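After this line comes chain A, so read on.
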Amino acid sequence: MSPIPFEHGLIVAGILFCLGIVGVLTRRNIVFVLMSLEVMLNACGLAFIVGAARWGNADGQVMFLMILTLAAAEVAVGLGLIIQIYRRFHTVDINVLSQMKG
Partner candidate 1 sequence: MLDLIWLLPTFPLLGFLILVLSSGQLSKKVVALVGAGSIGLSFLVAALIAVEFLNSGAEFYSMTAWTWMSVGQFTPGFTFYLDGLSLVMMLIITGVGFLIHLYSTGFMIDDPSYSRFFSYMNLFVASMLMLVLADNLVLLYLGWEGVGLCSYLLIGFWYDNPANGAAARKAFVVTRVGDTSMALGLFLLFAQLGTLNIQDLMGAAEANWTSGSGVAVAAALLLLGGAVGKSAQLPLQTWLPDAMAGPTPISALIHAATMVTAGVYLIARTHILFELAPTVQLLVAWIGLATLLMAGFTAMTQHDIKRILAYSTISQIGYMFLGLGVGAWSASVFHLMTHAFFKALLFLGAGTVILSLHHEHDIFKMGGKRKQLPVAFYSFLIGSLALAAFPFTSGFFSKDEILLGALALEGPGTWLWLGGVVGAFFTGIYSFRLVFVVFFGESQAHHDDKEVAGWNMAGPLFILMVLSLLGGFIHIPVESVFNHGEAHEEHHVSGLIHGIMIAVPLLGILVAYLFYGGRQLSADKLMANPLAAALHKFWFSHWGMDALYNTLFVRPFVYLAKLNRLDIIDQCYGLVVTLSRAGHGLLAKLQNGMLGWYAASLIFGLVLLMTLGVLL
Partner candidate 2 sequence: MIIVLLISILFFGGVLAWLAEIIDPRLPRLVALLAVILDFLVMLTLLGADADGAWLVSFTADWIARFGITIYFAVDGLSLLLILLTAFLGVIAVGSAWTEITERTGFFYFNLLWTLAGVVGVFTALDLFLFFFFWEVMLIPMYFIIAIWGHENKQYAAMKFFIFTQVSGLLMLIAILVMAYLHYSQFGAFSFRYEDLLNVETSGALGYWLMLGFFVGFATKLPSVPFHSWLPDAHSQAPTAGSVILAGILLKTGAYGLIRFTVPLFPEAAMEFAPIAMTLAAISIVYCAKVAFGQDDLKRLIAYTSVSHMGFVTLGVFAWNEQALQGAIMTMLAHGLSAAALFMLAGGLQHRIHTRSMAAMGGFWAQVPRMSVVALFFSIAALGMPGLGNFVGEFLALLGAFQANITLTTISALGLVLASVYSLWVIQKVFHGAFTGDSDQQGQLLDLDRREMCYFILMMLGLIWMGLYPQSFLALSEPVLDGLLSSSSELFAALGRG
């Protein structure tokens, strides 16, 4: 088995990260935005695992665990907020949230 180059792992993470960004920027449905955020966070986790694989230490995996925790908490709070938005505005369009400006 030929070893996988480190940079290839990073490239995959990078691509996923950028796709997440595109998702956050383009979607108006807040659920999609949240999902794209998960993609970004996941890409970060991947990058850590890739790093861990390069150095052969477990720190990266610990970090991945923390990201996992973070992602879970964030989704919980985020989804809570989505429910409130939907209750109040009966839509999931983030553009309704633009009453403050200037």
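Picked so that all candidates are chains of the complex that A comes from, given by their letters.
Observations on the structure shown:
The rule we apply is simple: a contact is a pair of C-beta atoms (placed from the backbone, for glycine too) under 8 Å apart; a residue touches a chain by one contact, two chains touch by 3 or more; residues count from 1.
Remember, it's a predicted structure, so these values are computed and weren't measured experimentally.
Checked against 1 or 2, the single candidate touching chain A in this complex is 1.
Against candidate 1, the residues of chain A that register as touching in their complex are 21, 24-26, 28, 33, 94-95, 97-102.
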